Structures are given as structure tokens and as C-alpha cells.
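Heads up, one of the protein chains got dropped from this complex, but the rest are sitting where they should.
Letters A and B mark the chains as written, and numbering starts fresh at 1 in each.
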Amino acid sequence: MSASFGFNAADLIRFLPETILTVMGTLLMVLDPILHRRGSHAFGHLSIAALVAAIGGAVYAYTQAGPAFGGMLMVDGFATFFRVLVLVVGILTILPSYRFLARQDAETSEYHALLIFSIAGQCLMAAANDLIIVFIGLEISSIASYVLAGYFRDDKRSNEAALKYFLLGSFATAFFLYGVALIYGATGSVNLTAARAVISGQGPGGPAPAPVFIGVAAALMFVGLGFKVSAAPFQIWAPDVYQGAPTPVAAFLSAGPKAATFAVFLRIFMTMFEPIGSGWEPLVWFSALLSMTIGNFAALMQTNIKRMLAYSSIAHAGYVLVALTARSQVGTAAAMFYLAAYALMNIGAFAAVSHLSGRGERYQNIEDFSGLGQKQPLTAAMLSIFLLSLIGVPLTGGFFGKFYIFKAALESHLVWLTVLGLLNSAVAAYYYLRMLVMMYMHEPGEAVENAEPLSLGLRAALILPALGTLLLGIFPTWVLEFAGKSAALVK
Amino acid sequence: MHPITTFHYLALSAALLLIGTVGVLTRRNVVIILMSIELILNAVNINLIAFSHALHNVNGQIFAIFVITDAVAEAAVGLGILIALFRNKETVQADEMDLLKW
Partner (left out) sequence: MLTDINTILFYVFAALVLGGGILTVTRRNAVHSAISLIVSLLGVAGLYLLQQAEFLFAVQIVLYVGGIMLLFLFVIMLVNLDLAAHQRQFNKQWLVALAAVAAVGAGVGYFLYRGKDAFHFAEGGAGLPPGLGNTEAIADSLFSEYLLPFEIASVLLLVAVVGSVVMAKKRI
């Protein structure tokens, strides 16, 4: 055992996005004494610059695709897809934050630094090929998210959201770790590639370990990851946390960590646990159905818009799980496409909510959107695009997302799940359409009358994801081809 | 006397996991819920060390170091969140946090 420091220049290039983000996150806090003025936008500008640079870094890293740091990271198309996705989510979180934080007098470098660190953790998760990296990335992302959820320390709702998120999140992490420990025991490794070799019986240690044992590990890891993506029956925290967290943070939580955790989910279950696929399929099948049903039916009954979007995000996690249940390359590609479309439309919808919520986040009810179409046609139009896409109307990204997922499910002969999923989508249309009716068919209420004009940041935060949603709906093949190419996770 | 095998450690760790889970799910006091999570993390570490011993490699011990690192980070942040909450609400009982419906 000689102490050789096992990395070279190519490894560092493949690690570029994370490097850029951590350096900038640290820099933000160091520059705080110089830049901190009331109403200063410097932190936001610097964060966006870092995120754009990191997108560049991720793309550049892809030109040098391959494993890094002795197989700890796997920079492939899949990793790059999710890295870029979470970085875009980061930009779309910061854009509405400008006005939102200024309104509450809460602009600090810490907010932006924590956001940047959280995204760095998610980039790591996207590229992780070793459970130790998955774990550390997950924790960086989660711990930063707990604090962001409780960022308004003087607001009891925000405190409560942070505490609930923290308690259930760390509980979930502990379960995930227990699963990892069992994997280590059964295979002697926590590297996904090496563990897969052992599980499929091609490892150096002889025959494959008993499948029941791997099964327990898979179930424990499923519980841990299921909590993080708010899949039923582990969805209990999501509505409370989304409601209590500052709105841009809620937007971020519903898109960034979710996409990154699904990346990990797909990578773990489609590589390491792929040989025992028929064992975990019923588990995921059940969870997918339960998520869709609970999410959609509970969303019907909500009066608070943030809670409604939370339940809708639970339902959307269910759709992605349908794609995972398909256990095929087509399914993985469909999940990737869907997560991209979902992130854009959801974060856009939350941006509209954050615009309208007012000082102290007073206006959060669905009725507060009444008459928005008359007073602020642009906001209403953009929100309509997001809602239509969430329903899955043609010409939007949401339509093709659902289409590909159910197509993949049918190809894997999951007829019942497809039928029940489609019925669920029909139920979901009701509560999204109710919002549309509220915006266009009702007289303006207090919230809309008091709404301020759209700031530049918010305008961008609404128009960019709307364009993205339409782009995915009209030219889906651009993204889908890339996803299809990258979905072959087993190499 | 019978020798202690890896399976003994596994059983001990599973028991500790269950005790911790009971604590998380039944206690009202947030500080004690946090301690129960620490118990679960220790159950994980017992497993890792036992496997590391049995497999003759140190990877498990290294993973355990990272688990402890994470326990530190979680404890610090969790207790910070608790202090922020206590300042506003003067309670540490998990089910009295009901501004947002559970």
C-alpha cells in the first residue's frame, strides 16, 4: 500500500463544476464585508455568474467524459444532463430571489452561499458512482436545504418547516446509510460498478450473495431516497415544508434536490440493483401508484397554493417512479426528460407565487390569484403555460414527459399502472384548471390589486422557464435524443 | 463459550436501529428525537466496523469516519434550528409544531 495520490488533470476537469461552485460559495462569504449594503444585488449577480460558469464547466467536463478519481465519479451524458439541470434550477431560483429577499429585507451572502453549496452537492450526486460520494453529496445538499427552509428565522412557519424537514430528512439519511452498510457487508465495496459485479455474480468473491440480503439493503435505501424525493408513503413532510419555507426556496426544493435525488435513484437502481430488478419492481410499482393517488387527491382539497403545488410535486414524483418501474433504457430516458420538463414548469409556477405573495408572504391562497389575467396579463399568461404543462396538454414539455413515461411503461407491460396513471392525470387536470378559472374568470382581489409590477429578475424567472417548457413541447427530440443516448447506465 | 461472529454484531446493530426508530417515532421532545437519530447512526457504524473486520479491509472504517462527520454536521445544524425555533415558540415538543398541519 503505497500512498499514491490517485488523480490527474483529467480528473480535475471532470470535477470542474463542483470546484467552481465551492470556490464561489466560499468567496461570497469572504466578500461579504465589502459587498454587503442594503439593497445590494452583488451576491445574486455573483451567484448567477458562478452557475453559468459551472454550466460551462459541466459541458467542458463532458468533452472529457469518463470516470474520475478511481471510479468515484462517472462523468457521462447522464451526469452532465443532471448537472446542467440542477445548475439551471439554481439560476431560476436566484432570479426571483432578488425581489423576494429585498421585499423581506433579507439579502445576505449566506443565503446565496448555502444555495450554491447545495447545488454543488447536487452536482456531485449527479456524477456519483460510489455510495460514499452519493452520501456526502446528498448531505451537503440536504443540510444546506434544511437551513434554507428555515432562512426566515423570525417567522414561526419557516422555523417549523426547517425543523420538520431536518428531522425527517436526517432520519431518512440514517436509513439510507444502514442500507449502504449492508451493501458493503454483502459485496465488500461501496462502488456501484464493483458492487454490481458482485451482485450479478461476476465478482472476484465467487457466487452472488443471497438476494434477500441485497433486497433488505435495497428496501432501506429505497426508504431513504423515497423520503428525499417525497414519494408516498414517505411524502408526509413535503406540504408542510413547502408551505413554511420562503417561496423561492420551496421552488428550489421541489426541483433541485428532487432532480438530483432521482439521478441517484436511477443510477443506483439501474446499475447496482439492476440484477435483482424483479425483486424491487413491485415495491416501486406500489410507491408510484400511491404517490400519484395521494398527491393528486390531496391537491384537490388544498386552499393554499404552496401546499397544492407540494401535493402536485408528490404526484409528479409518482410519474417519475412509473418510469423507474419500467426498468428499461427507454424508461430511464423518459424519467430524465420528465424531470427536466417538471423542473422548469414547477419552478416557473413557484416564481409566479413568489411574485404575488407580498411582504411577509401574506398572499398564499388560491383565491389570491383571482383576476390576475386582467391586471398582470404577462404573469397570468406565463403561469398558464406552466399549469397547462403540469396538466400535460400538448405543445408543452409536460405532455411529452408523460407521453414518454407511459409509453415506456407500456413497453414494459405495465398496463395497470399506465391506466391508473392516466386516470390520475385526468384528476389532476381539475385543480390546475381551477387556478386558470380563478385567474381569468374572476374579478381582481386584494392580492392582485396590491401586486407590484414585475421586476426584471422575475420577468426572466417567468419567461425563461416558459420558453423552456414550450421548447420541450415543440422540439422534444432535441432533449430526448440526448437522454436516450445517455440512459445506458450499465457500461 | 461460543465465539462472537459477524452475525452477532449484525443482530446488535439491528436492535439498536429499532430502538432508535422507536425513539424517533414516539418521542415528543425534539432533543431526544435527535439523540435517537444518533443511535441509528451508531447502529450503522457497528455494522460497518463489523464488516470491515470480517472482510479484512479498512473501507468500512473509512466510511464510518464519514458517518461520524455527518453526525457532527447534522447535530450542529439540528440544534441550531432548534434554538431558532425555541426563540420564537418556546417549545421543544414536536407535535406542538402545528402552524402547518402535519
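By our rule, a residue touches a chain if its C-beta (ideal position, glycine included) is under 8 Å from a C-beta of that chain, and two chains touch if they have at least 3 such contacts.
Model, not experiment: these values are computed from the prediction.
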Of the candidates A:101, A:144, A:161 or A:391, the residue in contact with the absent chain is A:144
By the contact definition given up top, give the residues of chain B that touch the hidden chain.
-> 1-12, 14-23, 25-29, 31-32, 34-36, 38-39, 42, 45-46, 49-50, 52-56, 58-59, 61-62, 64-66, 68-77, 79-84, 86-87, 90-95
Touch rule applied to chain A and the missing chain gives residues 1, 3-7, 15, 18, 22, 26, 29, 69-70, 72-73, 108, 110, 113-114, 117-118, 120-121, 124, 132-133, 136-137, 139-140, 143-144, 146-147, 150-151, 153, 162, 185-186, 205-206, 209-210, 212-213, 215-216
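We take it that only the chains that are shown with their structure count from here on.
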So how far apart, in whole Å, are chain A and chain B when each is placed at the average of its C-alpha atoms?
-> 26
Can you name the residues of chain B that touch chain A in the complex?
-> 6, 10, 17, 20, 24, 30, 33-34, 37, 40-41, 43-44, 47-48, 50-51, 54-55, 57, 59-60, 62-63, 66-67, 70, 73-74, 77-78, 80-82, 84-85, 87-89, 94, 97, 99-102
Taking the complex as given, what residues does chain A use to touch chain B?
-> 132, 135-136, 139, 143, 146-147, 150, 153-157, 159-164, 166-167, 170-171, 173-175, 177-178, 180-182, 184-185, 188-190, 236, 239-240, 243-244
